[in-house]
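What you see is the complex with one protein chain gone and the rest in place.
Every chain is named by a letter (A, B and C) in the order it is written, and numbering of its residues begins at 1.
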Amino acid sequence: MEDIFEGIEPMVYQSRINIPYNWWAGDTASKFLLAIRDERKILGTKCDSCNRVFVPPRKTCPTCFTDNQEWVNVSDVGILEAFTVARRQLAALPGKVPICFGLIKLEGADTALLHYLGEVDPGDIKIGMRVQARFAEERQGKITDIAYFRPI
Amino acid sequence: MENAAIIGVGMTRIEANKIRDTFADLAWEAVNKALDDAGMNMDDIDNIVTTSNDFWDGRTISCMAVSDASGAYDKNVSCVEGDGTFGAFYGLIRILSGSYGTTLVTAHSKGSEGISSLITNATFDPIYERALGLDMITGCAMQAGAFMHRTGTTAEQLAMVSVKNHGNARHNPLAQLPMDLTIDDVLNSEMIADPLHKLDCSPVSDGCCAMIIANEERAFQYKRDPVWIKGVAFCSDTYFLGDRDLSQARSLTEAARKAFAMAGIGNPANDIDVMELYDAFTYQELMWLEAMGISADGQAGRDLEEGRFAIDGDLPVNPSGGLLSGHPVIAAGLIRIGEVVKQLRGEAGQYQVKGAQRGVAQGVNGRCGQSHCVWVLDKNK
Amino acid sequence: MGKKRVAIVGTGQTHHKSHRPDVNGQELINEAVQRALEDADLTIHDIEAVIIGNMDHFEGINYVDCWSVDGSGGTMKPIIKLTTGGTTGSTLAIGGYHMVASGMFKKVLVIGWEKNSESDTTGAITTAFDAVWDRQVYAGAISGLAAEAKSYMDQYGATNKDAARVVVRDRKHACNNPYAQLRKEVTIEEVLNSPMLSDPVHLLDICPRTDGACAVIMACEDVAEKITDRLDWIWAAANRHTYTYLGDATYGHLDSLTRASQEVYTKTGITEPRKQIDVIELYQPYSFAGIMWIESLGLAELGKGAEYIWSGATDMGGELPINPSGGVIGCNPIGATGLIRCAEIALQVTGKADARQVPDVNLAISTGFGGCFWSDIILHGKNKPDY
Partner (left out) sequence: MSKLERLIMKSGDAQQPFNYAVGMHGSKFFNALKDKKILGIKCPKCSKVYVPPRRVCGPCYEEMNKFVEVGPQGVIGTFTILRYAFIDPGTGERKPVPYGYGFVRLDGADTLFQHYIDISKESSLKIGARVEAVFADQLKGMITDIKHFRTID
């Protein structure tokens, strides 16, 4: 059969999806982020039914499905439950590798918070180690107002 | 569940960059292979379900690209966004509802066109997490570490999954990465995110799979012996990684429990002849095996060392080479089902599992195995 | 058709607004879900599976089915996502029907949502079309619809004034709907004098941009009848996603709706829809569709849609009221919009529509529109289908 594409090089069209997003944090997340920004305090929400404390806070308990009415202060100190050290410069990373990520269960919380680990040699990070939040000097009402968690 | 069967399967080769092909080209190839396989033509298809993801395809309403090429022009059609196992589930449901006798299911993606780190970063919550810059690899690396910490699974055992699956792929003409590896090759490959080396991770891939599902009446009207669907179930865990015990896959445990119960599987460790699992990373194959009750908690690595999951072992896992040897996201789960069909028909060539009668396929949606779909297929009705 | 007959046992909607800064997406979804559960007098623990949908690029969130479980209640349940663009909501309703009719799930929660305030709606919709061929010149839904309207006007002589009459109807109806976003009547002059967006479509001809969610609970026959005696039965559903490229479409009549509605009419023995159907919630994102697409539905001959609208037959109190809720002109959270049509019909059939209630509804239609001139249609009934 005749090759109808003889001599034709396959083309690629380079483009992008560039749509600016503005995500409303909502009242629950706003309260959490403002407490970090303005008071360097970490807040959680507590479920009346199962008594679990959620950090980051949730308006509704994902399991019981009832509204979490109560706000509680949790500690800025917690236990490292999981971690990784990014070694390759993956496109989503905001800075230079190595970058350390961890899941930190703060004292007083029942869920773990996803964040950076800092002031630590990547080789020394261990699951179960105690870490403490280091707040950013300039805080803007974002999750990165906590600069990272460092071992204590 | 009423009887329903898979009567046709078509797959493209899995490749790193199918630069000549649009999504429609991929769908056309896979659909025609499935129709040929079944001995059907498009008039025999009652309805269509396409499966795709708008982020991976770089297109809102990504299903639009494959509508004509999947034969949807004047038929009832719907579109699932998620892994192909979920697309196939919806295709099956549309038969069980009594509305249609046959469903054509397709699933496609071309990882080569986008940047997977950015696409998977968009799975992270925009308020609490996104700015931190995690993606599928760094997220799963945390899970790998947590799993190894809890179970004592070793880096060598993870590496052995890679060795096995890339080795199996040498016999699969559709696989992207057939490789003859040693454990040291894996351990010495680039560390991407601790504890995952490059060869612990599945590649970026392009591919498409199509499948034809039929009710019992229609299943016997065409060329092939039907492969029967005996059990299907899916389940999602919590979204936030810190809400879960990340080292456990309890939603998979639940999905498998339901699917096995539907299929009358009492002892999954003994009652299954072949499995095709969603091994996007090496640790996942072991973690999923434990979650499904195939291995005791913390024992999958040891079972692997003993050769239990090799093609000639007593429960071969990913004889096709799995995702590690080719991972077109979205299509990957449908390919798992398709590979089990090949095994049960005895058509898997050099990677055929001898005497396979009953097989299990699994697919995953979301981050770190949040949502799983489990299929049990049987050669016999 | 179905193995099991399927009924809607509860619905819930948010109060749709231009933007909801007080809640994030998961929380918005949750409001609709809680209302649907309350309406059906069920708890989340009664729900066996969740189907959810939206259009990813409006909010920029990948794997929304997984992300949304905190709000949807999908934790440790089967969740699945269906997405077909504007038709997403009706696609979800049809999905819920199949899930329940299959006998595999007794009670299924169907959720559609969108927070359109979080991005530029037209910019995001533009990415729905082929990057190589269409995206350069395409300018979101309004541009394609404007081209459709222009063609229709050219073929049948319809006017902007005809279209404005549809807006007047829907905006008036929306005043009766506490969930609608735009609850203020407009006049024909106001529509005609509003800014021209894309000839011949004025600002007031087109739907607004909305944050909102809708949830519908479907149950199989034996369970549904125990939950409530006010049931909305799904009689039949069909769809056509006929085109892949915009330039392939037939402009001036909506082929996909003609074919899908014919399938439903044939299945259910409807020969005179205008007489047999009591109310319609039409997915009508702009005014001209209110004229053209009722022709495609078989309610008026080609070119006679405007005449039927002017007769008042589709107003409240008319022969066949269309969009008692105010329709899409009254609010448009895109992934929810098709499901809102379905939920509103459920309210009509079960007599729960309060100020917007059409009396004595026996058979009713909800539709979905989206993608590349695609259509979905569902026939609802007060009585249990006898097949």
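Here is the rule we use: a contact is a pair of C-beta atoms (placed from the backbone, for glycine too) under 8 Å apart; a residue touches a chain by one contact, two chains touch by 3 or more.
Nothing here was measured: the structure is a model prediction, and the numbers come from that model.
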In the complete complex, the chain left out here touches which of the visible ones? A, B, C
From the list C:67, C:97 or C:138, pick the residue that touches the absent chain. C:138
Where the complex has a chain not shown, which of C:68, C:102, C:116 or C:198 is the residue touching it? C:198
Filtering B:53, B:67, B:253 or B:343 for touch with the omitted chain leaves B:67
Determine and list the chain B residues touching the chain excluded from the picture. 18-22, 24-25, 28, 42, 55, 58, 67-69, 71-74, 110, 112-115, 118-119, 122, 126-127, 130-131
Name every residue on chain A in touch with the hidden partner chain. 4-5, 8-27, 29-31, 33-34, 141-142
Residue positions on chain C contacting the omitted chain are 21-22, 57, 60, 120, 122-124, 126-127, 131-140, 142-143, 146-148, 150-151, 154, 195-201, 242-249, 251
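FYI, only the chains that are shown with their structure count from here on.
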By the document's touch definition, which label belongs to this structure's chain graph: line, ring, star, complete, or other? complete
Does B-C or A-B have the larger number of C-beta pairs in contact? B-C
The distance between the C-alpha centres of chain A and chain C, rounded to whole Å, is 36
Length of the line joining the C-alpha centres of chain B and chain C, rounded to whole Å: 34
Averaging C-alpha coordinates per chain, one finds the centres of chain A and chain B separated by a number of Å equal to 28
Specify, in ascending order, the residues of chain C that touch 2 or more different other chains. 24, 57, 59-60, 69-70, 75-76, 124, 127, 131
For chain B, residue numbers touching 2 or more other chains are 58, 120, 126-127, 238-240
Enumerate the contact residues on chain A facing chain B in the complex. 10, 12, 15, 17, 21, 23, 25-26, 29, 54-56, 62-63, 81-88, 90-95, 99, 101-105, 111-116, 122, 127, 142-144
Which positions of chain B touch chain A when the two form their complex? 19-20, 58, 115, 117-118, 120-121, 126-129, 131-135, 137-138, 141-146, 149, 190-196, 238-243, 246-247
Chain C residues touching chain A - in the complex, by the definition given at the top: 19-24, 26-27, 30, 43-45, 57, 59-60, 69-71, 73, 75-76, 115, 117-120, 123-124, 127, 131-132, 135
